[in-house]
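The structure that follows is given in the form of structure tokens.
For this depiction, one protein chain was excluded, whereas all remaining protein chains were kept in their positions.
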Amino acid sequence: MNEIISGCITAIHLILTRDPSVMEITMLTLQVTLTAVLIATCISIPLGSCITFREFFGKKYVIGVIQTLYAFPTVIIGLFCFLLLSKSGPLGFLGWLFTPHGMILGQTLLVMPIMTGLTISALQAIPKSITDTIAVLGATSRQFLFTHLREARFAIMATVIVGFSRAISEVGAAIMIGGNIRGHTRILTTSISLNTSMGDIDMSLALGFILLGIALLVNIAMGLVQQR
Amino acid sequence: MIEIDNVTKWFSEKQVLSGITEIIPDGECFTIIGPSGQGKSTLLRIIAMLDTPSSGGVLIDGNDVSHAPLELRRKLGMVFQQPVAFKESVYDNIALGLRYRGFRKDTIQYRVSTILEQIGLLGYENRKAPTLSGGEMQRVSLARVLVTEPDILLLDEPTANLDPVSVQVIESLISSYHKTGHTVLMSTHDLYQGQRLCDRIGAMMHGTFIQTGSPKDVFTRPISVEVANFIGVSNIFDGMIKGFDDESMMIQTEFGVLKGKKTSSCSQKRRSEFHIGERGAVSVRPEEIKIYSVNEKGNIQDNVFSGLIIAVAAYGLLTNVTLDLDGATLTAQLRWSEVADLDSSSRDHVFVHIPSHAVHFMSL
Partner (left out) sequence: MSMKREPTYVGIALLILTIFLTTPVMGETFEDKVLMIATTTSLDDTGLLDVLGPAFEAEVGDNVVVQWLSKGTGVSLEYGKRGDVDLMMVHDRAAEDAFLADGYGTDRRVFAYNYFVLVGPESDPAGVAGMAPADAFDTIMEMGMEDSSVQFVSRGDNSGTHSREKAIWKSAGYEYADIQSAGDWYIEGGQGMGSTLGMADEMGAYTLSDMGTFLAYRGDLDLVSIVEEGDDLLNIYSAILVNPENEPSVNTPLGIAWINFLMSDEVQEIISTYGVEEYGKALFNGAKGNEDVIAVSVDETSLPLEIAA
């Protein structure tokens, strides 16, 4: 218990004094995760909408696969991306291994299944009478889609929050793809991992509290957007 | 104009619509009545392009709905049985269709305010729609459709389970919309509503229109026992045609021979099609039956039978009198005062007169 309190105090101290290495790590974390979630949102929501509203052969299986991917271990995604991005791999020419760009790729791939799947759930939860009403009112395909997304907006916001949460809390992919290089690919979670293994519990807890603090801020921001 | 051409619809093994053909001209108000689950909603959904028929087709103004462009879709409007509330304000709910069509803000403002007043919800613009009661929300659903001024208004049991005020508001709007020349196609299982609002009624059973006609036609001359039962006609007996004379036909029933006017038979079946020996069913309209005490029989000749009063029950301002005619049970509907008159003399043994215009012969 003492350690936890001590961790809290350290966290506050680090934030107030704007400790440069912590700032650096935090900024990088935000950049990587926010970018990944933004990209994933831009892909997952249209993809989820398409799957929901089109009938095609094997639709149920596709949805089943997407939901299975929710449980994809982050280290496996990390390994997969590592093999892709390694110089001896197909995407080696990008030079993204051990860089934040690679980490963004990893986190995007990580959260896409869950964001796509939850978008589908959100849209499928809309009662048929609403879908019928939208259709009969003479909506164009675009209007049809946007009205549905708007009607499901709370659930879709929740989807984005879930995606963000999974991305910001993952370690496996970030370590494998980024290499945890100080100043370049070291983010909050990989930092916590390193500090814990080196025995610096205080710092680990502090960084952990900072991470939770960020998650809280993001939630509050989302909440404000949702209220309107 | 809506042309329904031999439309059938199967859902897996079950046939819901079995060959419907009907034409609904511009400006007509047509009501579909019938028991639940017999295909009323399915037909409306097919016309609204929410479902496709298994075979056959629907033409609207000559255009096949299966290849319909958006403009054709926008000529229709449909209100469903369940009120539909989007998670927006009442204003935004109603304005939805107008926004789809790209109307200007001030036009939208004008139309929405006007209709809010018509549905009695002025001042509700900013209320969140899901907080409204069922009746209020159904009014909003109707308003949402009406503001887009569709040529054809489709309604699937629009007032089912609503409070009386909402029912009245909705019916009045449907009625005035019809009166301004728009086509209305509605399904209901409130017969009287259909009768109030519409020009023609279609009775749908087993996935097809068994009978269509004006409300008066359908109610007074149901084409079959099944329709009669649905409409609530009572006093149905087995009957066999015994003979004809100039204006009437004689029908043998279990309690005696009934003389019915030839013209009172269902107008949908030509008289020449009835033949002697034909078996069918006879219905007698309860409100036309006259009951006389023994003393008052007077000069009436035809269709007089002696009977016993078995029961008397109040029915609003009327009284239902159950009679036993030689073993057959007949229900007569009298005014309260007529029943009171009977009190003064013996009530048990009476004479029952069935005017020939109250007799209706129909096939089984």
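The chains carry the letters A and B, assigned in the order they are written, with residues numbered from 1 in each.
The rule is short, and it goes like this: a contact is a pair of C-beta atoms (placed from the backbone, for glycine too) under 8 Å apart; a residue touches a chain by one contact, two chains touch by 3 or more.
Fair warning: this is a prediction, and the values are worked out from it, not measured in the lab.
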| item | value |
| --- | --- |
| Touch with the omitted chain, as defined above, among A:I12, A:L30, A:A135 or A:A215 | A:L30 |
| Hidden-chain contact residue, picked from the options B:I20, B:L96 or B:I174 | B:L96 |
| Touching the absent chain when the full complex is considered, from A:F53, A:F72 or A:F146 | A:F146 |
| Interface residues of chain A (partner: the chain not displayed) | 24, 27-28, 30-32, 34-35, 38, 86-89, 92, 95, 97-101, 146-147, 150, 153, 179-181, 183-184, 197-199, 221-222, 224-225, 228 |
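In this section, only the chains that are shown with their structure count from here on.
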| item | value |
| --- | --- |
| Where chain A and chain B are represented by their mean Cα positions, the distance between them in whole Å | 58 |
| Touch list for chain A against partner chain B, complex | 129-130, 132-140, 143, 147, 151, 153-154 |
| Partner chain A, residues of chain B touching it in the complex | 45, 48-50, 70, 73-74, 76-78, 80, 82, 84, 86-87, 96-97, 100-101, 141, 144-145, 148 |
